[in-house]
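Note sheet for the following structure.
A single protein chain has been omitted; all remaining protein chains appear in their positions.
Which chain is which? They are A and B, in the order written, and residues in each are numbered from 1.
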Amino acid sequence: MLSVSHLTCQRGERVLFRDLSFALPAGQWLQVAGANGAGKTSLLRILAGLSEPAAGQVTWNGQGLRKDRAAFHADLLYLGHQGALKEELTPLENLALSLGMEGFPPDEAKVTEALHRFGLQGREMLPARYLSAGQRRRVLLSRLLLRPAPLWILDEPFTALDVHAVATLCQLIENHLAAGGSAILTSHQTFSLPAGLSVTL
Amino acid sequence: MSGFLTPFRQAVRRDLLLAARHKTEVITALFFFVIVVNLLPLGIGPDADLLRKIAPGALWIGALLATLLGLQRLFAPDHQDGTLEQMALSPQSFTLLIAGKIMAHWLVSGLPVVLIAPLLGVQFDLPARSLGILTLSLLLGTPILSLIGAVGAALTLGVRGSGVLLSLLILPLYIPALIFGAGAVEADLAGLGFEGHLSLLGALLLACTVFAPWVTTVALRVALE
Partner (left out) sequence: MSTSLINWFKFASPASFYPLAGRMVPWFAAATLLLAAAGLWVGLAVAPTDAQQGEGYRIIFVHVPASWMSMFIYCVMAFWAALGLSFNTRLSGMMTSALAPTGALFAFLSLWTGSLWGKPMWGAWWVWDARLTSQLILFFLYLGFIALQAAIDDPRRADKAGAILALVGVVNVPIIYFSVQWWNTLHQGASVSMTKAPSMAHTMLLGIRLMALAFWAYTITMALIRVRCIILERELTSEWVKKNAME
């Protein structure tokens, strides 16, 4: 369970949000809503332990995020709005290398299967620079299939996706929740997921 | 033990693969080293005695500048495309991943300099014995340049005018390595022992290996905030 208490986020002199508290139990998902520049990405980065809040604290299963980084990171899958793709590598290489750096033995068959699931047949060996924005996003999302993690934090996961990919992703998130996982996401698109929690900044 | 070093190996492998896709960048840094060192005689004159005297310093300064060239791109591309963020969130040790990146940087920018240095030393009319000491001093010294440089690259990551700033931060910190490295050859040419210089260089390398990757990760976490 992720719990957030009295969180304040400040960027420069501007306070983005103040005194934010909520808890996300296992099997639930949370949508972070708010206008552009309201601090959605800043909140997600704090929840992922990348930035430090100006005040307040975040705990995962009762522990501060920086107490045991390795344990928290093993439970966390964070996909930012940057692609986290190397242009000069193929999707296959990209995923295999990042899995390797996260300490999972890269299994080529599994990676290929994940890419297929997101409709990237025939693109496995193409350098990522030749991929469209939507295809890049799908490569990034394939990571959800490759590494088990109870907590997903997804920044604008639906951006640039077509209807099929949106449906695939929703299906994935539903399965994840059914298996007792939890997810936090931001989005400006419409998508269909079972009712979840929401926070508006 | 091998399990402990897995993230390190993975990061080295990744960065070498990336470097292999950018062969021109690697060759550019090496070519830069060769041309800077070759410009010196043109500026100073072809007097063999004088050239022999300045050779160690000239090659070392060339190596410093060539290292700086690659450092600007040590973390910046990974920062831009978000892969650095993913590394920082890896369940594996971020410090070991970063150590792997530094190692790869040395393999790509330091090692070629070490290998070509004897050839340039010959141009400066260095005797064979001095060539050996020079190469050895660069072999011990160039990893120090990559290690200290990584700290600077992390501190200036994503900052306005980071290239010039990086040089301003890092070059003063390179002075001990320069003094002990170039000094080893000069001491030998002057008939004094070179072992003292090299062992100090070795001690510096050891200290940097232990502390620099750790300080770099601290600085990177600050930069990622």
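Just so it is clear, contacts are C-beta pairs under 8 Å (C-beta built on N, C-alpha and C of every residue); 3 or more make two chains touch, one makes a residue touch a chain.
Model, not experiment: these values are computed from the prediction.
J.: For review purposes, identify every residue of subunit A that touches the missing chain, sorted by number.
T.: Counting only subunit A, the missing chain is touched by 11-15.
J.: Tell me, which residues in subunit B touch the chain that this view leaves out?
T.: 151, 155-156, 159-162, 165, 168-169, 171-173, 175-176, 179-180, 183, 186-187, 190, 192, 200, 204, 215, 218-219, 222-223, 225
Please note the rule applied: only the chains that are shown with their structure count from here on.
J.: I'd like to verify one number: the distance from the centre of subunit A to the centre of subunit B, where each centre is the average of its C-alpha atoms, in whole angstrom.
T.: 36
J.: Taking the complex as given, what residues does subunit B use to touch subunit A?
T.: 6-7, 10-11, 13-14, 17-18, 21-22, 80-83, 85-93, 97, 224-225
J.: Where on subunit A does subunit B make contact in their complex?
T.: 45, 48-52, 70-71, 73-74, 76, 78, 80, 82-89, 93, 97-98, 100-103
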